[in-house]
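In this view, the complex is presented without one of its protein chains, the others remaining in place.
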Amino acid sequence: MKFWRTPLDADKMKIPRGELHIIVERCKGCAFCVEYCPRGVLEMSDEFNSKGYHPPKAVEPENCVNCDLCEMICPEFAIYCLTVEEEAVPAEGGKGS
Amino acid sequence: MKADPVGVRTGTFYLDGDRAAAEGAIAAGCRFFAGYPITPSTECAEHISERFPEVGGIFIQMEDEIASITAIIGAAWGGARSMTVTSGPGVSLMMENIGLAAMLETPCVVANVQRGGPSTGLPTMVGQADVMQARWGSHGDYEIIAYSPQSPQEAFDFTVKAFNMAEKYRTPVMVLLDECVGHMVEKVVIPPADAIEVEPRRLTDAAKGEYLPYAYGDDLVPDMAEAGMGYRFHVTGLTHDERGYPEMSVRCQDWLVPRLVAKIRQSADDIVEFDEENADGADVVVVSYGISARVSRMAIDLAREEGIEVGFFRLRTIWPFPEKRIAELAKKIKAFVVVEINLGQIFYEVERCARGQCETLLSPHAGGGVHDPEDILKVIEKGAKAK
Amino acid sequence: MRREIRITGFGGQGVILSGVIVGKAASIYDEKNATMSQSYGPEARGSACSTQILVDDKEILYPYIRESDVLVAMSQEGYTKFLGELKADGVLIYDEDLVNPGEIKKGIKAYPIKAQRIAETDLGRKIVTNIVILGFMTAVTKAVPKEAMVEAIKTSVPKGTIELNLKAFERGYDAFREGAGEQVEEGSGARSGAE
Partner (left out) sequence: MSPKGIPEAVIAAVSGEEHPIAPFLRMDRMPHIWCSTCGIGTTVKALAAAFEKLGTDLDKVAIVSGIGCTGRVAGYVRLDSFHTTHGRPIPFATGLKLANPELDVIVFSGDGDLVAIGGNHFIHAARRNMDIKVVCVNNFIYGMTGGQVAPTTPLTALTSTTPYGNAEPPFNLCHLAAACGANYVARWTALHVRRLTKAFTEILVKPGFCFVEIITPCSTLYARKNRLGTGLDIMKYYHDNTVIEHGADPAEADIVFGGPIICGKFVERDRPTWLEYQDQHLTERLGEKYFRAKALQEACER
């Protein structure tokens, strides 16, 4: 993970990881999640769901930091993140890298 | 279940019908009242506002009649026995939400102290022209229960009954006073609490997660849950299924609405009350209710002095209408004479039930006063001459 | 026997309370039926105000006055308005400082009383005028037993004023002298009553 200014405690920081879940059939293709994901995890897919909408797909799922914004902003309750309980992912540029 | 003694002011009082209805409500366990001032019903609200702080009731004067009826429906779902009181123009405003109460199957009581109409009409003077509005006022099919007291004593008694029927059948119940009964002061005896029967609310005992708000048994009345009991139920004014969920379909409409009507109609014998005097063997039967029933009896006495065989039929409940008995009497008599302070409302109901088997005559009054007994007598005389 | 009583006056004279007391006395402290109705709206606020009490041994079927047996007038306006409904041989009771009855029809039994003056000077409280006149009416008409009226007053007036009101009642009651208020001779203007 890159910082514009390396925090002093970057070596102790854990970067949270999220596991994205997309309920494709519930999606109505508003693209809010794609637009507002701060980590650029999502993209609209070319696939149709059965209602004819293009649901999002995770193009960089490993970038998800479990911020929940997609889950919060989705008006369809069609996307959510689950916390991935892993060891700390060291931040790039920190002392631990 | 007996009445809570906290609310019962046992004794002999000199009370007007409005205040007697208020005492009836409190005795029946009413602990939430929302209302808006309107003549000639205001004395009831005033009396409750004075009494409630000492019995644990919540009185709130709302911003209009629509808010008042809606608040009492909300209060019923919050666990209170609730009531509002109003008069003609106020009832007109309440009608949409009386339909909501019928649709959600909400026990609550609406008292209408009838005055002369239409529109603002005669605010301080008597009328009985809201009886059909009581039955048909809100849009869509539903049934209603309505009582018609003829004295302050009955204003007390019938208001207690109204609460009981509201709980028993989970329906809004109307008490149709008229200005004359509402404002007339007369002796009222309030019995001790243990002599007043109070119908308990039909609360569900279903396990959490298994409650279906509109599942019903033989009596067609679903058990109720109140907010906060943990059932987390949903109710809606939309056509709904037994889960309370909206379902816009012919099938669901046909499942729901006929039952709303049938739950009252099939129990009509339990609900309907009337007084009958010398109706069997009479040539003419006078049908009346409210204050007109009292005045009618003067005319009946005059007619009997003339040798006319007159019977008397007084509606204690107006809705449901005592169809069966009216139909039976129609076969035996020459004529019904309907005495009411309007230009023909219950008259049509009697005529419908008589099915042409006897004459049905109206002794009308446009409102503002009661009938002259001599005018009623003339109609009785006409009825006696019917074939 | 049905008796129809009209009490009329200004709003604020205690007309309605008077009606309640008479009705309560008859129906609760005597064994009769009695209904009381009052006038509503602007009438009750400063102008002519009235109450009608119907007393009967039987159930009261007709709720309004058709022909009054007794008219108690505490204002000119009320007197003018309701004189017409008084029976040809009815009883008229009026405060003679407040009502000029003009020519009283033959047959009507008229009983004047200076009720407000008695209340003000003898009792020191104008507010009990209505109770003075009720005492007088009770003595004149015997429509309701005196004891019943006393009980009704006790349970109808504010607690602190019971004694004063009972005194007012007695004072009005005693103001009637048997034999007074015989039928008024036409145009004679001769009225014998209390003070």
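Per-chain numbering from 1; labels A, B and C assigned in written order.
Following the convention adopted for this analysis, a residue touches a chain if its C-beta (ideal position, glycine included) is under 8 Å from a C-beta of that chain, and two chains touch if they have at least 3 such contacts.
Source: prediction; values computed, not measured.
Counted over the whole complex, the shown chains touched by the missing one are A, B. The chain that is not drawn here is touched, among residues B:80, B:198 or B:326, by B:80.
Against the chain not shown here, subunit B presents residues 6, 31-32, 34, 53-58, 60, 62-64, 66-68, 70-80, 82, 96-97, 100, 104, 225-238, 243, 245-246.
Residues 21, 23-26, 28-32, 35-36, 50-51, 53, 69, 71-78, 80 of subunit A touch the missing chain (whole complex, contact as defined above).
Just so we're on the same page, only the chains that are shown with their structure count from here on.
Mean C-alpha position of subunit A lies 90 Å from that of subunit C. None of the residues of subunit C touches two or more other chains. Touching subunit B in their complex are the following residues of subunit C: 19-20, 23-24, 27-28, 33-38, 40-41, 59-64.
If you check the complex, the residues on subunit B that touch subunit C are 12-14, 39-40, 123-124, 180, 183-187, 291, 294-295, 297-298, 369-370, 373.
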